[in-house]
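The next block holds one structure in the form of structure tokens; read it before the comments.
A single protein chain has been omitted; all remaining protein chains appear in their positions.
Letters A and B mark the chains in the order given here, with residues in each chain numbered from 1 onward.
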Amino acid sequence: MTQINVRVDGASYTDDVEPRTLLVHYLREQLGKVGTVVGCDTSNCGACTVHLDGQAVKSCTVFAVQADGCQVTTIEGVATGEGESATLHPVQRAFHEMHGLQCGFCTPGMIMASIDLLKENPDPSDEEVREGIEGNLCRCTGYQNIVRAVRQAAAEMSGKAADDPQAEPAAVDTAAADHVAAQA
Amino acid sequence: MIPAPFAYARPSTIEEALQAIADGGEDVKVLAGGQSLIPVMRLRLAAPETLVDLTRVAELRGVREDGDMLVIGAMTTHADVLTDPLLAQYGQLIVQATETVADRQVRRRGTFGGALAHADPAGDLPAVALALDAEFVLAGPGGRRTVPAAEFFVDYLTTALEEGELLVEIRVPKLGEGWGVRYEKFNRVVQAWSIVAVAAAVRREGGRIAEARIGLTNMGPTPLRASATEAALVGVDVSLETVTAAAAQAAEGTSPSNDLNAQADYRQHLAQVLTRRAVAAAAGL
Partner (left out) sequence: MTAVEDPTSAVDLPPAKEVGQARRRKEDARLITGKTTWTDNMVLPGMLHLAVLRSPVAHGRITHLDVSAAKERPNVVAVYTGRDLAEEQGSLPCAWPVTPDMVNPGHPSIAVEQINHVGEAVAIVVARSRTAAADALEAIDVDYEPLPVVLDMEQAVQEGSPLVHDSTTSNTSYHFVFDAGEAGTGGDTEQAFADAEVTVSRRFVQQRLIPAFMEPRSVVVQPSGDSYTMWSATQIPHILRVMAAMVTGIPEHKLRVIAPDVGGGFGGKLQVNPEEILCLLIARRLGKPVKWTETRGESLMTAHHGRDQVQFIDVAADRDGTVRGLRVRLLADMGAYLRLITPGVPALGAFMFPGIYKFPAYRFECDGVFTNKVPTDAYRGAGRPEATFAIERIMDELAVELDMDPLELRRKNWINTEEFPFTTVAGLEYDSGDYHQATEQALELLGYDELRAEQKRRRDSNDPVQLGIGFSTFTEMCGLAPSRVLGSLAFGAGGWEQASIRMLPTGKVEVVTGSTPHGQGHETAWSQIVADELGVPFEDVEVLHGDTAISSRGLDTYGSRSLVVGGTAVVKAAEKVVEKARVIAAHLLEANADDLEFTGGKFTVRGTPGAGVGIQEVALAIFAAHDYPEGVEPTIDAEATFDPENFSFPHGTHICAMEIDTETGFAKIRKYACVDDVGTIVNPLIVEGQVHGGLAQGIAQAMYEEAIYDAEGNLTTGSFVDYLVPAASDLPHFDTGNTVHVATSNPLGAKGVGEAGCIASTPAVVNAALDAVRHLGVTDIRMPLTPERVWRAIHAGGDGGDRAAQGSNAYGGARTTESGIQEAAQ
């Protein structure tokens, strides 16, 4: 067992861990941070993505001992405030607004990777978003609404959001809205 | 999956690292970024007795100049490579290839030296290092030695690193004025390893090719040089015809594998097409 000190989502923890304990298992099983999930064994799916000292990493491919002395932010720590009154991170909000999730299992990792991308590139193109989240697999959405969500968040974070007609997802390039209206 | 248990050492200097390796028993593994090693350990395809974690060895990380050479610390992460000003100026081939390595999260942890020491022929950086005639500086209990890239890659996942040795830095020539580069990667999906890739650096003098360096990814158990093509390019006029003719020799001397992604003859065909494209782009065509 090795003793580690980590700061996770703003709280400090001291724990003994086996060196082989993966960071994601430490978060889930010792800290109860079950918002971060495990989707694969091979570092492909990205569902376990967290920020380690501000950088997105796959927490299934980092040992907990390696996080000793580090700051970890999980999906549970990106909103500000607590409980129902918490203010969501713009990326969280955009995923909701743009229907960027269905089953939601990939979503924590997808959001954490997207936040990281926007830190580096605050105004990514569709193509850049797609490349920026290439380390995260989603089986439900076909990614299109995730791309929209990330771009919507980018716009909001740079303060040029509200009037963007692109902000109405179903109206962008589907005829659905019109037909529904015509039928009503 | 959970790795098998191991003893863990976290040195903070090269000296401590060498000592930890020496003390680690029969089956020591060096943990660099861990982005290949940890998955393999999770699948229990590797179960080292001791893991020596280099992530806190600060002196192994960073890029510096040494005359005409760039010196890249083995623990420089892929993300570091992508933002390094020296590499941006003199190391574009490395930068281009690194951009295609895995994904942003993996690039945050994965390291330049780790990828080279892993020596996966499907990895993107070994062929680049070979094309650049990189020099590998290895530290061991008896001091340091320098191994040229042509001798560093010995076989599939096997390098010239001896037991007890550590890859500390990689020296590559600066590619400045006159050089053009291109890393041409071919894979089925963005997450997949290269079926074949070609790293090309071409120096033009006027309308002619003065020098060409071409590394091949995944065309054998080690990275390879397309030597026949390189030779055929020297002194020729820069034109699609001359490049195409030279690239037709790109698969000479290669021995690619048959696997899930491709058979050997297809890989050899791809090597020619991708070499033509890479050289053409590097030569500014």
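In this section, contacts are C-beta pairs under 8 Å (C-beta built on N, C-alpha and C of every residue); 3 or more make two chains touch, one makes a residue touch a chain.
Note that the structure is a prediction, hence the values are computed from the model and not measured.
Checked against the full complex, the one of A:Leu101, A:Leu118 or A:Ala155 touching the unshown chain is A:Leu101.
Although one chain is not shown, part of chain A still touches it, namely residues 18, 20, 28, 32-42, 44-45, 47, 74-76, 79, 86, 88, 92, 95-97, 99, 101-108, 111, 126-127, 129-131, 133-147, 168-170, 173-177, 179-184. Residues of chain B in touch with the missing chain: 1-2, 4-5, 43-44, 186, 188-193, 195, 258-263, 266, 269-270, 273-274.
Convention: only the chains that are shown with their structure count from here on.
Between chain A and chain B the centroid-to-centroid distance comes to 31 Å (mean Cα coordinates, whole Å).
For chain B in complex with chain A, the residues that touch the partner chain are 1-8, 10, 34-35, 38-39, 41-43, 51, 53, 55, 79, 102-106, 108-109, 190-191. If you check the complex, the residues on chain A that touch chain B are 2, 18-22, 25, 41-44, 46, 49, 52, 55-58, 60-63, 65-66, 113, 116-117, 131-132, 134-137.
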